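Just passing along the structure, written as C-alpha cells.
Yeah, one chain of the complex is gone here, protein chain that is, but the others are all in their spots.
Letters A, B, C and D name the chains as they come in the text, with residue numbers starting at 1 for each one.
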Amino acid sequence: MNRPNRRQAVLVYLLLAVVLIVFLTPIYIIASSSVKPTPIMFQKPPAMVFTPTFEHYTQLFATRPFAKFMLNSLIAALGSTVFSLTFGSLAAYAISRIRHKRMNDVAFWILSMRMFPPIAVVVPYYIIFKASGLLDTPLALIIIYSTANIPLTVWLMKGFFDEVPRALEEAAAIDGYGLLQIFWYVTLPLAAPGLAVSAVFCFIFSWNEFIFALMLTGSNAQTVTVAVMSFWSSDAVQWGRIMAGSFIILIPGVIFVLTCQRWLVRGLTMGSVK
Amino acid sequence: GEFDDVELKMLAIGDTSVTRLAPIVGEFEELTGAKVQIDQFPYPGLIDKIVIEASANTPSYQLMWVDSPWVGVLGESGALEDLTDLVKRDAAEINLDDIVPIQLQENTWQGRLLAFPASGMIWHQNYRKDLYEHPDEQAAFKAKYGYDLAPAQTWDQYIDIAEFFTRKAGDTLAGETLEKDFYGNAQAYSRVAGAITHDFFPIMRSFGGQYWDPETGLCAMDGEAALAAAEVMKKLVAFNPPDYLGLMWDIRTGYMERGETAQSSYWSVRTVRLTNPDEAVLPTIGEAGYAPSPTGDGNAQPTMTGALSFGINSKATEREKEAAWAFIKWGTSRDMMRRFANEGSGVSQFHKSILSDAGLQEKYPYYQVLLDTQENAQRRIFHPFYADVEEVFGVELNKYMAGETESAQEALTNACTKINTRLKVFPQDMRLRWIADPKAEIFN
Amino acid sequence: MSSIELKKVVKRYGAVDVVHGIDLEIAEGEFVVLLGPSGCGKTTTLRMIAGLEDVSDGELSIGNQVVNAVAPKDRGVAMVFQNYALYPHMTVRQNMEFALRPLRLARSETDRRINETAVLLGLDELLARRPSQLSGGQRQRVAMARALVRTPDVFLFDEPLSNLDAKLRTQVRLEIGKLHKRLGTTIVYVTHDQVEAMTLADKIVIMQDGHIEQTGSPQEVYTRPRNRFVATFIGSPAMNIVPATISDGKLVGDHVSVEIPERFKKRVQAGQKVEFGIRPTEISLLDGAEQATATARVEVTEYLGDEALLDLRIGSQELIAEVPANQCPAEDAEVRLRFNPEALHIFDAETGMSLENQAR
Amino acid sequence: MSSIELKKVVKRYGAVDVVHGIDLEIAEGEFVVLLGPSGCGKTTTLRMIAGLEDVSDGELSIGNQVVNAVAPKDRGVAMVFQNYALYPHMTVRQNMEFALRPLRLARSETDRRINETAVLLGLDELLARRPSQLSGGQRQRVAMARALVRTPDVFLFDEPLSNLDAKLRTQVRLEIGKLHKRLGTTIVYVTHDQVEAMTLADKIVIMQDGHIEQTGSPQEVYTRPRNRFVATFIGSPAMNIVPATISDGKLVGDHVSVEIPERFKKRVQAGQKVEFGIRPTEISLLDGAEQATATARVEVTEYLGDEALLDLRIGSQELIAEVPANQCPAEDAEVRLRFNPEALHIFDAETGMSLENQAR
C-alpha cells in the first residue's frame, strides 16, 4: 500500500529473502535432483557437488510422449480455467448483488460442491464418461475440474465484486447499459486482481490434479502429472525422472502466473468516487 | 499381417517388464499388423485403475499388466481371460518347458492360468561379497560369533552379521576408516506402498509360515512363524539405517546399491542394478554377492516367488484376444528375453535356459541363485483379499515397529482379527476355495 | 424532454424513512433546483428519478408514464453523481466515450461531442489521463462532461460544481443555462450554491428532512418564504430572526421595536407571540440623526471584499448585518441600525409559518 | 503549533511538473488559505505538507525542521481530505475513534471529544452509521470530524465545506474560526468559497498552474491584486476587464472612456496599451443627469435575491454589473453606467501585471 522508505525496504527485502530461501529450497532440491546421477540420488550426506547429467530429461522424453502429455495438461487446465472463470464469475456477481436470504444457501451449496471427497465419485464419473465416450478425453477433465474450480472462483470473486463501488455500476446504468455490459465493461475490469488469482488457482488446481487424471485418462488424454508419477513403478521410484518431470512441468505454471500478474493492479478503483 | 485391423491397448506400468518392450512395439506391428499402445501408469493406483477398467462392459484396454498377488481378486471377478487353452495350444512355440514352473503357477487362479509372466521375481539376499571375504573381517567375526562369516543361512546369523557390520563413522571396515556410518542391513519398514509387508511376508514364509489356516481358510499369520518374522524385523531395526520407518522398498535397495549396508534382502527385479555402475555405486566400490534368503532353521525352506505378468481382458473381443495373445507370446518369448539380457540391464528372467546360460551368468552372477531357489519356492499370497492383508498388516506391523503396539503377538492378532472379520462373512467352502492352489491345468 | 411527476413518493432504508411522501411536478423543459440542508433527501430524490433507488411507496412518472419499474437505462436520464462515479480504469476520453456508446453515434460525431464538451469544461488537455491522475475539481468536471456529452430527456445534476473555483463555476453555470435554453431538456439540479439556484432555476424546491417545504420561482422563494425555515435557509448570510410580541401596532423584542409593515397589519393581533425576520442586507447603519430601529454593539467584523459582515449584539440577541465595506465600523463600536420595514417578515412563533401567505 | 516553510518546492508526476518550485512561509498559528483554479496544485501542496506525496525537489520544513524525509505520522498534522478518505468498514464513531487512538486518551476523554465534535457538525445522530449510509454532505462532515477531534500542530483542510449547504457552512466556518482563535493551531485551508477565504484567512495564497501568484492578507489581495489573474480570480462575479489605451489622461476603450484614477496618473504614459478592471459592484446605474461613463444594453438579468446581475454589452465588450435587485432594469433596456473611478485597476496589456504595485 505505501511506498516504503529505504530502511523499511531493506527490512522487506531481508524478510523476503528468508521466505524465498525457505520456500524455494525444495524447488532447488527438485532442480538439483533432476540432474543428479541415479546412484547418488540418495546418499548421506546429500551429494551437493556432482557432475550434472541430463539423462533424466532425455529419458523423460524418450520413454513417454511427454510433450503430448504437456499439451493434454495445458488443454485441461486452460479449458477448465476459462470455463470456471466465465461461469464462476457470472455466478459470483449474481450472488454478490442479489440481496436475498436464499442466496446464502445457493452460495453455500456451490461451495459444498468442493466438499465431497473426490474418491467417492471417481467410479460414477468413470461410468458416465465411459457411456458418453468422453473417457480419456481432455473434455472429461475439463468438466470435472470445473466442478471444483467454479466454487473456488465463485467464492473468491464474490469478495472482490463486493468491493467494487456500486456507484460505478450505477453510472453505467444511467449511461444506458444493461446488466451484462455493466458487468463486462465496469465490474469485471475492476475486480481484475480477483480474476487474476482465480485464474491462477484454477489453472494450478487443474494442472496438479492427480486422482481423476489417473483414473479417467489413458494414453490419449493422460496429463503430465500422471505421467511424472508413472515413474513410480513396481520395482523402483525413478527419482531422477520424477524430479526432472516435476521441474519441467513448473514452467507452464510459472509462465501462466507471470501472465496473470499483470492483472494484479494496485488501487484499481482509485479516483472513481469520493 | 494377420491382425492388420486390430488395435491393442495395454494398461501397464513403467517398470522394466514393460519399459523394454514399449519402445519396440513397432516390431510387433511389422510382424502381425496389430497396433499396440502401452499406457504407463504409476504403481500406486494402478490396481484401482485395473479394477475400474475391469468393471466396465466395453473395455478400453485389451491387455493388462498384472502383479501376481492381484491374481486372486482379478481371477475371482472374472476380469482376466483364461489362457490355459492358448498356452496348451502354443506350448511348443512358447517353450513352455523352459519356463520355471513356479512362475507360471504364480499366475494361476483355481488352476487356470490368467496371466503370462513377463518378469520373474525371487526374494533373496544380497550382500557385500568384498567385505565377507575380507580376511580381517572374517577373523573378527569368527572371534566374536564362533563361526565363519558367510552369507546367512538362518535369520539368527543374518542378525549376527547385521550386528557385526554395524559401524560408526571413524570405525574401521575392511581395513579402511569409515567416513560415515555403515549399516548391518537394510530392510523396509515403511507403510508407503505396503513396503513393510513386502519384507515381512517373505521372512514369515522362510520360517515355514502359512498365510491361511488350511482348515478354516482364515488368517494364520499370527502363528509362530509370523511371530518369529516380526521379531527378526524388530531385532534388525537396531542395525538398519535410522530412518528405517521411512524406508520404502525402493530406498532400502538404494543402501545396498550404494554399498552402505552389509546385506539386504529383496526382490530380484532390482538385483540387476548391483552389477551396473550406471545405476549403482556398489560395482565401483566393492562387489555384491547373492544368496538365497535365510530361513528359520537353516534348512531349505520355500522362498518366495513373484511374477510381473501380462493378462488379457476377458471382455475383449475374440479377435482382440487372439492378437493380444500373439503380443504376449512375442513380448515374453525366450528370444525376446535373451535379447533383453544381452542388451544389458533389465528384466528378471524366468527361462531356465537363460538363467543357466554360462555367458549370461557371468554377466549376471545372481542368475544361479534365481535358478536354484526356484526349485522348491512357493507362491506369493494370491488371496482375493490380498489388498486388505497388505494394508492391515502394514498398519499393525508398522505400529509394532514404531513402538505403538506392545508386542508382536498383539500386533499380529489385531491384524488377523481384522482380516477374519471380513472373511467370516463368507461361507467356509468359499474361503477354502480361495486359498486352494491346484496345480495349473496347463501342466496336465 | 420529459415531464416528471412524483406522487407521494416515499423512500425507506430499512425502518428509516428518508423521503416522506413528496409530491412534485416538473414540467417538460423546466429547470428545477433542489435545495435543502445536508442529508435532507436531495440525492435520494434524484436517485429515485434516475431509477437507481426503488421508490418504496408512491408513484414516479417520467413523460406521463409510470416508471417505478423501469430500468435506469430506459429512462433517458443523464446524471452527474455527487461522488463523481468515474470509471477508474478508463481515461477521461474513454469515460466520455463510454457514456456515448449506447447512442451508436458515428465516430466523427462522437469525437466532435467529446472535444466540444472537453473544451467547454477545460478538460481538453486531460483527455488521456485516468481519474486517479486528476485533481478533485478536474474529476468533478469529468463527471459533468460525461453527462453533458449525452442528449438525454432529463438531466440530473447532483452538486455538479461544488468543487470548482468561483470563476470556473460561473462559467460552467452560464453554459448550463445556455444549454438548457438551447436544448430545453428537463433539468433537476441539486446545489448548495444560492447563486446557482437563483440564477438557473425556473423553480426552486426547498426540502427539509425528506419533506418539501416550499416550491416556487426563485423570486417567490426569496421574497415570500413560506416559513421560517425557508426564510433562514435561503439567502446568505441567513435572515436574522428576532422574537417579538405584537404590542401597540409594533413588533417589540428585546431592546428592539419596529413598526409592523403595512401588509401584515391585518394579520396580527395584539399580544401575539411572533418572530420577525430581517435579512442582513436590509439592515443599514445610520450616521445621521434619523430615528434608529435599534442600537447594537459590533462584536466581530468580517471583511468580504466589497461588503463587510457585522456580528451585532442587541441585548441578548445576535444579528448579522451586511454593509458596504467602506462603511465598516470598528469592532466593539456602538452602532445605530435601521431595519428596512418593507423587508420585514413575520412568522408565527410556534409553527414558524409566515403570516404573509399562510394559504400559499 | 508549528510554522511551515516551503523552499522551492517542486512536485513532479513522471515528466509533468505540477508544482513549480513554490516558496511559502507560514508562521506558527497562522491561518493560510490556498486559493486557485481547479488543478492548480492546491491539493498537491497540502499533500506534500502532510507527507503523503514526496517532495520532488526543494525543501519543506515544519517547525523549523526539514521534514522531506519525515513520515506523515511524525509531522503532527491532521487533514481533511478532499475525497474524504473515510474508513468504509467503520461507523462514524469508529472513524473518529480511530483517529484518536494514537493519542492514547482516557476512554472518557475520547468519548467527550467525539460527542462534542459530532454535535458541532450535526453528526450526533449518525454516529452508528457506516459511511455508505450517509449523504454526501454527511460524509464530508465525518471527514471534518475526524480531523477536528484531534489536536495536531497543523490542520490541513482541503475544501472541507464544499458539499454543505450555506447555513451549515456558515456555522462550521464560524466554528473553525473560533477553534483557530482558541487553539492557535497553524491551519492551511483550501477552498473555492471566497467568503470562507476572506473571513477566515490571515493570509491568502493565490495559486495558478503550480505557481504562487500572490500572497497577502485578504484585503490586500482583494483591493490590490498583483495582476489580472488575481484580480479576476478574486471576487464573484469576477472583475470586468476592459482593454483600453491611455489618451488625453483618460482610459479609452471601445465606447468607453474613463478618467485615470489619481494613483495611476504617474504610472502610465500616453498611448500605452493597458486593460482596466472594474468590479461588478463598482458599476452603478444612473437615472439622474450625472455624466455617464458609458451606455450599455442589458442582455441578461440574473436575480440573486437582494442583488441582480446584469450582463451588459458596450460595443463589442461584455460587462457584468451587480446592482440592488430593486434597481434591476428590464432585459434589452439601454442603461447608463458609472464606473467608480477610485475602484479602477489598471493592468499592463501584455504582462497583465497591475500598474499599481509592480514592485511587491
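Just so we're on the same page, a contact is a pair of C-beta atoms (placed from the backbone, for glycine too) under 8 Å apart; a residue touches a chain by one contact, two chains touch by 3 or more.
One rule holds for everything that comes next: contacts and distances are computed from a predicted model.
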Chain excluded from display, named as in UniProt, from "Acyl-CoA dehydrogenase", "Heme exporter protein D", "proton-translocating NAD(P)(+) transhydrogenase" or "Sugar ABC transporter permease": "Sugar ABC transporter permease"
Residue among A:V154, A:L216 or A:A236 touching the omitted chain: A:V154
Chain not shown: contacting residue from A:V35, A:A76 or A:I110: A:I110
Omitted-chain contact residue, chosen from A:M70, A:L135 or A:V200: A:V200
Absent chain, residues of chain B that touch it: 44, 48, 51-52, 55, 73, 76-78, 181, 190-193, 241-246, 251, 384, 387-388, 390-391, 394-395, 398-399, 401-405, 422, 425-426, 430
Those residues of chain D which, in the complete complex, touch the missing chain: 50-52, 71-74, 77-79, 81, 83-90, 98-99, 101-102, 146, 150
Residue numbers in chain A that touch the chain omitted from display: 1-4, 8-9, 12-13, 15-16, 19-20, 23-27, 29-30, 33, 42-46, 83, 86-88, 90-91, 93-95, 97-99, 103-104, 106-108, 110-125, 127-128, 143-144, 146-147, 150-152, 154-156, 158-160, 162-163, 166, 169-170, 173, 178-180, 183, 191, 193-194, 196-197, 200-201, 204, 207-211, 225, 228-229, 232, 237, 239, 242-243, 246, 249-250, 253-254, 257-258, 261, 264-270
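Criterion: only the chains that are shown with their structure count from here on.
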Chain centre separation in whole Å, for chain D relative to chain A (CA means): 56
Chain B and chain C: spacing of chain centres that average the CA atoms, whole Å: 94
Rounded Å distance, chain C centre to chain D centre (Cα mean): 21
Sites on chain C at which at least two other chains make contact: 82-83, 133-134, 136
Junction residues of chain B, two or more chains touched: none
Chains touching one another, given as label pairs in label order: A-B, A-C, A-D, C-D
Complex contact set, residues of chain C against chain D: 13, 35-39, 42-44, 82-83, 122, 133-138, 140-141, 158-159, 162-170, 192-195, 198-199, 218-219, 222, 232-238, 279, 281-282, 302-306, 309
Chain C to chain A touching residues, read off their complex: 47, 50-52, 71-73, 77-79, 81-89, 98-99, 101-103, 130-134, 136, 139, 146, 150
Contacting residues of chain B [partner chain A, same complex]: 9, 11, 13-17, 19, 22-23, 37, 39-45, 48-49, 52, 55-56, 58, 60-61, 67, 180-181, 248, 250-251, 253-254, 257-258, 260, 267, 269-270, 277-281, 308
